[in-house]
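Here the complex is missing one protein chain, while the rest keep their positions.
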Amino acid sequence: MREELLHAIADDFETPSYIFDLESLQERMEMIYRVFGTDISIYYAMKANPFLTKVISPVVDGFEVCSPGEFRICERAGIPMERIVLSGVNKEREDIERILETYGGQGVYTAESLSQIALLQAAAKKLQLVIKVLIRISSGNQFGCDSEAVSSVIHSRNEYPNLIFTGFQYYSGTQKKHLEKVRDELHFLDELIQRFYTEDGFVTHELEYGPGFFVPYFEKEQRVNDEAVMNEFLQLIRGLHYRGHVTLEMGRYIAAGCGFYAVKIVDAKENNGQKYLIVDGGINHLNYYGQTLGMRIPHFLHLSEKRLEMEDRLAPWTVCGSLCTTGDVLVKNMPLRNPQVNDILIFENTGAYSSTESMYLFLSRDMPRIYFYDKDNGLKLMRDTFRTDELNFQG
Amino acid sequence: MDKILDILEEIKSGVDFKNEKGLIDNDILDSFDILSIVGELEDAFDIEITPVDIVPSNFNSAESLWAMVQRLMEA
Partner (left out) sequence: MEFLLFVLAAAFVYYIIPARYQWMILLAFSYIFYAAAGIKLLFFLLFTTLTTYGTARWIDSVNISVTDKKEKKSSKRRILILGLLLNFGMLGLLKYSNFAISNFNSLFQKNFALLNFALPLGISFYTFQSMGYLIDVYWGRFRAERNPFRFALFVSFFPQLLQGPIGRFDRLAHQFFEEHSFDLTRVEHGLQRMMWGYFQKLVLADRAGVIVKEVFGNYSDYHGMTVAAAVLMYSIQLYGDFSGGMDVVLGVAEIFGITLDENFRQPYFSISITDFWHRWHITLGTWMKDYIFYPISLSHWMNRFGKYTKKIFGKQTGRVIPVALANIIVFLVVGIWHGAAWKYLMYGFYNGALIALANLLAPVNRRAFEVFHIDDKSRAWHLVRILRTFLLVNISWYFDIAVSLGASFAMMRATFQGFTFRTLTDGSLLNLGLAARDFVILAFGCAVLFAVSVIREKGVDIREALDRKPAAVRWCAYLALILSLPVFGYIMVGGGGFIYAQF
């Protein structure tokens, strides 16, 4: 969203708030499809921004769902079960059974451990269904099964008559700056898939991979040529021995760019030579992956009514939120020109995780509003502010 | 872009205009220089620069000046 556009709608939104630009989301997806075509499926990791679930549904192939809450969101958004991959390291038996009861054998379930496989088998058997399962391969942390465990499952797959193992899921982490790690991971998976074929005659039909492409949040970071990165990745995929279907799980990469977090400056002062701005939001609403104590400067916009003059020089302002803690520093030494009270600061690239990952209940402060923006409907309030004090005290 | 560099060097010598990104913020150009630059740019590119365009973000580097000139040529 261009600065002029934000200026134009500045009177229409309240602060603090998130604004999700559906136009840029659409453009993002179009770019992704331009590179990957229809051979590779794109599944939206909705944990990045569940608010977009319904609007993004027409432009993605499916959703990666990781919790009962996320699942309920999909139900409310009308996402059909066959477009859902049900992940989650903690799968409760009751939830699984209920879903199976309602939706039958549609969709795909992931299995993070041997006991999860057993759970899925028991549940499917109880309801006399056959369900599709992807085994999550571990990247070395608490998620997934290590290659030996996977191997043993594949070897004894006939002991799970109610489960069809369609393939594997793999995700090692986010914000990968270089594709070397990706290359190594794909190589590792390729070899495993080969091994399962030669050793056990197991044909892998589906590889669901979370690439964790890099999103540059901060000013000093190198610009990223998205299409080039994705094309390079595509070559890596094409270079594998594996010739089955590939699904990419993406969340941050899809959603980050469409989000703006807007706050209003409510106070400006200088203490002992350091300039401070207080805004009406704070770290209870906003975070950036990789931000340490506000020391990195994210991409931002400064909307002001005051006309810029040549005398308005850049000066470093430490931008703090409204929380009663010295930790509420959004950005240290943000370069701003003559910021005034009532000016609006817009933090860019907050479309992924920022609106869910922060400590929203802290200090019983109100939740930020959420708006959608698109050219035809303009700015639309999708979630009004509400109080959290009722969550922090009952009575 | 070269023309911009020529004009800048003609108005103020001894500055690395190719790489300097803080012509205004680092007080390299003063208000007299800015007025001279505007005059030269208007002549060289047959554009009209109004006071609306005279803001720090346009004048902070040769690059941003060039971007502004291009925008005004298209308008």
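Order of writing sets the labels: A and B. Residues in every chain begin at 1.
Following the convention adopted for this analysis, contacts are C-beta pairs under 8 Å (C-beta built on N, C-alpha and C of every residue); 3 or more make two chains touch, one makes a residue touch a chain.
Note that this is a predicted model, so its numbers are computed, not measured.
The omitted chain makes contact with just one of the residues A:220, A:307 or A:375: A:307. Taking the complete complex into account, B:33 is the one of B:9, B:33 or B:63 that touches the chain left out.
Across the interface with the omitted chain, subunit B contributes residues 31-33, 35-36, 38-39, 42-43, 48-52, 54, 75. Seen across the whole complex, the unshown chain contacts subunit A at 11, 270, 305-307.
Note that in this section only the chains that are shown with their structure count from here on.
On the side of subunit B, the complex with subunit A involves touching residues 22, 24-25, 27, 31, 34, 54-57, 59.
The residues of subunit A lying in touch with subunit B in their complex are 308-310, 312-314, 337.
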